[in-house]
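Taking it in order: structure first as structure tokens, then the write-up.
Let's look at chain A:
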Amino acid sequence: MIVKNMRRNIYIFIVIISILSTGFVRSLNLKSPEIINILMPAPFAESTENLVETFNKENQGKVKIKITKGPRETESVSDLAISSLLLGNSPFDILLIDVTWLPKYAAANWLTPLDELIKREDWDSLATGAKLGNTYKEKIYRWPFTADMGLLYWRKDLMKTPPKTPAELIAISKKLKENHSVKYGYVWQGRQYEGLSCVFLEVINGFGGNWLSESNDVQLTSKEALNAAKWLRELITSGASPASVTNFSENEALQIFQAGDAAFMRNWPYAWAELQKEESSIKGKVGVTTMVSEKNVQPTSTLGSWGFSILKQSKHKELAYEVINYLTSKDAQKELYLQYGYTPTMQQIYKDNDKELINSANILNELSNALSIAKPRPETPLYAQISDVLQRQLSSILTTDKPIHEALEIANDKTKIILKSAGNI
Partner candidate 1 sequence: MIYALLILPALVLIFIVFGFPIIRYFWLSIHASSVLTGLTATPNYGANWIRLLNDDRFWLDTIQTIRFTMCSVLIEIVLAIVFALILNQNFRGRGLVRSLSILPWALPTTIMALGWRWIFNTPYGPIERIVSIFSTNSINILSNPNIAWIATVFADIWKTTPFITLIILAGLQTIPTDLYEAFKLESGDKLKSFFNITLPLLQPYLIISIIFRLAQAFGVFDLIQVLTLGGPAGSTESIGLYAYLNAMRFLDFGYSATIIFFSFILLSLFCILAWLLINKIRDKYQRNML
Partner candidate 2 sequence: MTLTISKISRRINQNWIIRDLSFQVNKGECLALLGPSGCGKSSTLRLIAGLDSPNEGKVYINDQDVTDIPPVERRIGMVFQSYALFPHLSIFSNLALGLKVRGVSEKQQIERVSSILSVVQLEHLSNRLPSELSGGQRQRVALARALLRDPHVYLLDEPMSNLDAQLREELRPELRRLILKGSQPVLYVTHDQQEAMAMADRIAVLKNGELEQIGTPLELYKDPKSFFVASFIGRPQINKLPIKNNIISAIRPESIYIDSNGISCKVIETEWLGMNKLVFLDSNIGNIRMICASNIKINEKLSISWDKSEELHFDATSEKRLT
């Protein structure tokens, strides 16, 4: 009897649920907004939550932004995006992509050119550095969301002015270490991964050299490249940087700098926000500048920006572009800068003298300065390959006693072969 009763109750329950749900579905159908699905790395998905909520409220019933929160780690997001794209029917309309992915994705035919959607005056409103890294074969495939530049963080409490040249950086580091002001001099990203390529780009340019020339010739065997690599090795051999730097990514470097154990750190703007937190032992003692360079050579900042691309298969491209416009509007950029320290991409924001922005213990001038000298990494669909080749050789320069010129020659040759295979792409 109990079983029978239970069964009857379940029937009643199912009937009620289905009545309710059909009503629910019907009410949804009445409005049925267009859904714009965006894949973002987790930190960006979290920081844009408020913006998205506001948008969805304002456009209720018409457009709805749906954020898919990707993994935290940059390259894992790429893996997820690529896997979904390879399967053919990716659920996403928009991807938030890293600057180095763009040529690859564009060459793989996954992205929509945005030229027809972008208004001339909008493009002109971008800061110079923010315009970089969005095009492939003279077509625009990406609208910048936030710029990201390599910065040199220094300790205001240990020196009056930051070093300007590579030699000064080593000298000050050694001095501060010797008089026990800090445990370590300069911490940076020496692990065999993309961060090492970013570091190297700044150093080789700071020595007056180039990774690839304007015409895409490999220049890793130049005198400047050799000097740059020598300097990186010297950082370790001279004791200016700890040997363990060869296993550091951004977080390990930040961890040491934040603990007050280092005099200098190379890192991205996000570190600034971290260093302003209450638990940071050096809050208020940190200055920001650009990477050192030889006399008479302009310093360089590696560009690592994020931007929105619309997938070819998206069914609402125009709507998607509107959503991008909203998320990169002046107000949105201000809010994200104030809350999360995201570097704005709009030139006007740096010029406005906005009290709110200037008063928030900000580094807007330094960011603007860095953005003006920002340089993207080589723009080729085969970037991942050539960066990988360079990382391996740099890592062996830093962790073995392989002759530096030999390592650079290998990197040079392999890069040439890779670029040659690309032909006219």
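A few notes on this one:
FYI, a residue touches a chain if its C-beta (ideal position, glycine included) is under 8 Å from a C-beta of that chain, and two chains touch if they have at least 3 such contacts; residues count from 1.
How these were chosen: all candidates are chains of the complex that A comes from, given by their letters.
Remember, predicted model here, so these are calculated numbers, not experimental data.
Of the numbered candidates 1 or 2, 1 is the chain that chain A touches in this complex. Residues 75, 78-79, 82-83, 86, 104, 107-109, 183, 191-193, 242-247, 252, 255-256, 261, 381-382, 384-385, 388, 391-392, 395-396, 398-400, 402, 421-423, 425 of chain A are the ones that touch candidate 1 when the two sit in their complex.
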